[in-house]
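The structure's right below; bear with me while I get my questions together.
For this depiction, one protein chain was excluded, whereas all remaining protein chains were kept in their positions.
== chain A ==
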Amino acid sequence: MTRFYSETEVVARIDELTPGRLHGFLRSRVVVPVEAGDGARYRDADLARLQLLCHLIDCYDLRDDALSLVMSLVDQLNTARGDMRAVMQVLAEQPDELRQRLHADIRARRG
């Protein structure tokens, strides 16, 4: 079962997060929590994302548009990395003969 946190809990758990910051993130849709009837609920993934967002602001002075751009790239990269990991795991389970053929084909394309 997914654990959910309220806005108050989220702000209490992340030192660098203020209500103002959080509302800014919500407005720019860089964080999209779960909507329950009586308010937003945050998942562990949202908490980790909020922590990273605070870090990007505090350490890199990123603002609004730049922050959205970086998070979009981070999401693209992580999604690609997760997909690539799945592909590699499936490949690793294939018979030697098939893996060798794929290996040769990929080498031919990517050098």
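We take it that a contact is a pair of C-beta atoms (placed from the backbone, for glycine too) under 8 Å apart; a residue touches a chain by one contact, two chains touch by 3 or more; residues count from 1.
As a working rule, contacts and distances are computed from a predicted model.
Of the names listed as "DnaJ domain-containing protein", "Glycine cleavage system H protein", "Cytochrome c-type biogenesis protein" or "Isoquinoline 1-oxidoreductase, beta subunit", the one that matches the UniProt record for the absent chain is "DnaJ domain-containing protein".
What chain A contributes to its contact with the hidden chain is residues 1-2, 4, 26-37, 40-41, 43-49, 51-52, 55, 58-60, 68, 71-72, 74-83, 85-87.
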